[in-house]
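Shown here: the complex without one of its protein chains, the others still in place.
Letters A and B mark the chains as written, and numbering starts fresh at 1 in each.
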Amino acid sequence: MKMKNKTRLASFICYCLLAVCVVLTLFPYLWTFLAATHTNSQVFNFEYSFKLGSNLIQNYYDLLEALPIWNNLFSSLFVAAVYTVLILLIDSMAGYGFSQYQFKGRDTLFIVILAAMMIPVQVLMVPLYIQFSKMNMVDSWWGIILSGLPGAFGVFLMRQAMLSFPRDLVESARIDGAGEARNFFTIVLPNMKPALTSLGILSFVNQWGNYYVPLVLLNTTEKYTVPVAISLLAQPNFDINYGALMLGACMAVLPIMVFFLIFQKNFIDGMMAGAIKG
Amino acid sequence: MKKRMRKVMALCLAALMTASLAGCGEKENTPPAASDSSDASEGSSAESTGAEESANDAEETEGTENAGESSWDLSGEITVTAWNSSYTAIVEGAKQFMEMHPEATITVEQVADNTKLFTQLAAGTGVPDIMQFQNRDNPTAFDKYAGSFLDISDLMSQYEKDIMPAVIPLLKDGDTWYSAPWDVAPALLFYRTDIFEECGVNPDDIKTWDDYIEAGKVINEKTNGKTKIMGFDYNGTSSFDMPLIIFYEESGSFFDENGDVQFNSEAVKTAFTIFQKMVDEDIAMNLPSEWTDRITALTNDNLCTVPYGVWFAGTLKENLADQAGKWSCMGLPSVGENGNNQANSGGSTVMVSANTKYPELCKGFIEWFLLSTEGSRINMEVSTLFDAYMPAYSDESYTKVDDYFGMSPAGLAGELCSEIPDLPFPAYFTDIGQIFQSDAIGPYFVDGKDMETVLNEATEKAQKQLEYLRNE
Partner (left out) sequence: MSYRLKMKIAPWCFIAPFFIVFLIFAVYPVIYSVILSFGTYKGGQVSLSGLRNYSFLLSDKSFFQAILNTFKIGLIQVPVMIFLAIFLACLMNSRLIKGKGFFRMAIFIPVLIDAVSYSVIFSLLFNDKGFINSMIARMGLIPQSWYTNAGLATMMIVIAQTWKWTGYNMIIILSGLQNIPGELYEAAAIDGAGRIQQFFRITIPLLRNMILMVLVTSVNGAVQMFTEPNIITHGGPTGSTTTVMFYLYNMGFKNFNFGIACAGSYVVVAIVVLLTIVQLQAGKEKD
């Protein structure tokens, strides 16, 4: 009985602590959602901070007038989805190459790839722009997708996950005469689902939030990804429609929230798979 | 020998062309409009340039023959970039222009700032045909990206007398015009008539900044400290537009006559002293993120005046629609009795890419959109942009009473722009200005350091950077 009470108290405290954290993390979101229903001046009026406004529909029309927001959402979705698929493919292959084979210069190469991760992309933008314009990929989603592919994080994650994959399985398949590619796709990859999921989610989320590269590479408003489009709404020193801006922010966040809600369980599993040999 | 060959070839080509043109006429059977016909023949003469260099001359002479309505060949496709409300205006302008000139195709792209443009200019590729610039960036851009912009002297020199004089130095590099002015921003004092009335302050009594401070004290007292007369970023990092208003009035510059950095000038000291007095008298409020914080303060009646460029009228109407009828504006206060009360705060220009395929279309569009009353009317009516093109100032779109203000801010600005001192933005103003923001304004207003020391230290640092930038 006493034990039970103690547990209850402990769980009560845990809930309280979590509740505080949740309030802190969700409050700015709540504020944003409410602001999306406010008129421009209500956004700045603290009396309205916790009140539902009545300007949502007007804000929606204003937003549509300022931005082709649905096109922008599609762009973001397309870029993030294609990017994620490609990342999963090439990073898992590279991870396999780095983890399951011995070859000369392997570790040096791996370190070089990791070190490149630390160079800020802004510095690389001018040469990248020259490249993409030669390849006719300015104002194209492919430029954004390709420029994100050399990131080392995925290779690192997949390598970690594959290090723990039992080599005997691969070896016995080899003895049975299976080719290397077949080994990879039929034996190794299906076992990497958790790691692939977590890499997929991280890649998707990162690409969804990518601001700088699409800003420089894209020209057409319809092709803009959501963060770039939103930044058009908030140009400094001009007339900003804050209600519409906040509505845009909500619309930008909702799809990715849904995406995360669907995959979050697998996400944790995936991170665990990556963590085994950390 | 060669020349003769060319002549023969040209003759043959000409004969061929008249034949084919006649054929075309027969088929289509519709006589083209006057301007179109000249374009058609120009187009065909342009075709012959492929084989004949001398055809170039023919094209040019034909161009000048048609001078009058439009002296430019307006056929082609160009891309224009612009931001925010300028974008809205130029979209409308491009639409109307294309209706008048179906042979022209103008694509307008919206940008958030010039980050992309600077990358394109640095990469030397992808640069739009016409690009918008902050006017204060012009001389720096001429220097950094020399060779990237088209010489448009032939267009601009015709309009020199029509452009607001203060902005002209920013459009030229030496004697060559590389830029056309878009909007300019004569500064006005926007004020809340209702708050002034409640506190018994008569706006007509505010002639100098001292009067302004006195009015501020009265308002502060009457509202129990709720409403301040001035708001600005004490840090200077999000914006330094407010103190600079006085600096502009006083013909200030960050550079001395040798082109060296000189923050420790009378204009800066005057501006700092007046603003410090406002802080000391508790009639100013800090707006660390100046733009959003100002709107917040205005919404909540914490701030009752804003001295800013005329474009701020549009901001008030857009962001504070429910304060309609409570605002008015007047000329700026001056530093001393009968001092200069004209200044410019903001504005933009356009430049044409040196690589454009259709320079004539670019110039023709600029001429119509930025250097005619018709174009200026679009800018004013669509986006409240106050153009540098002065003949437009008497147009009804500028002078008609705006119900929000009960008067016409643009009309007033049109009267208060002839004496604006030349805009003091030589090359590297942005670099040097940034050091002024972080190393002069903040240390003085926030840390309360000694003015002379602060200004001298900042000067020293900026001078070092300037020397580096100039490759000295």
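Criterion: a contact is a pair of C-beta atoms (placed from the backbone, for glycine too) under 8 Å apart; a residue touches a chain by one contact, two chains touch by 3 or more.
None of these values were measured; they are calculated from a predicted model.
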Report task. Based on the whole complex, identify which of A:56, A:77 or A:90 touches the chain you can't see. Result -> A:90
Query raised in the report: Footprint of the hidden chain on subunit B, which residues?
Result: 115, 118-119, 122, 124, 140-141, 143-148, 233-238, 285-286, 288-289, 292-293, 296-297, 300, 302, 428, 430-431, 434, 438-439, 442-443, 446-447, 461, 464-465, 468-469, 471
Query - Touching residues (missing chain, whole complex) on subunit A - result: 7, 10-11, 14-15, 17-18, 21-22, 24-26, 28-29, 31-32, 44, 46, 49, 89-91, 93-94, 96-98, 100-101, 103, 106, 109, 113, 115-116, 118-120, 122-124, 126-128, 131, 146-147, 149-150, 155, 180-181, 184, 198, 205, 208-209, 211, 226-227, 230-231, 233-234, 242, 245-246, 248-249, 252-253, 256-257, 260-261, 264-265, 267-272, 274-278
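Note that in this section only the chains that are shown with their structure count from here on.
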Requested in this report: Please work out the Cα centroid separation of subunit A and subunit B, and write it as a whole number of Å.
Outcome: 39
Report summary line: Listed in rising order, the residues of subunit B that touch subunit A in the complex are 79, 83-85, 109-113, 115-116, 119-120, 122-126, 239, 291-292, 295-296, 299-300, 314-315, 318-323, 346
Query raised in the report: Where on subunit A does subunit B make contact in their complex?
Result: 39-41, 44-46, 125-127, 129-130, 133-134, 138, 215-216, 219-221, 228, 231-232, 235-242
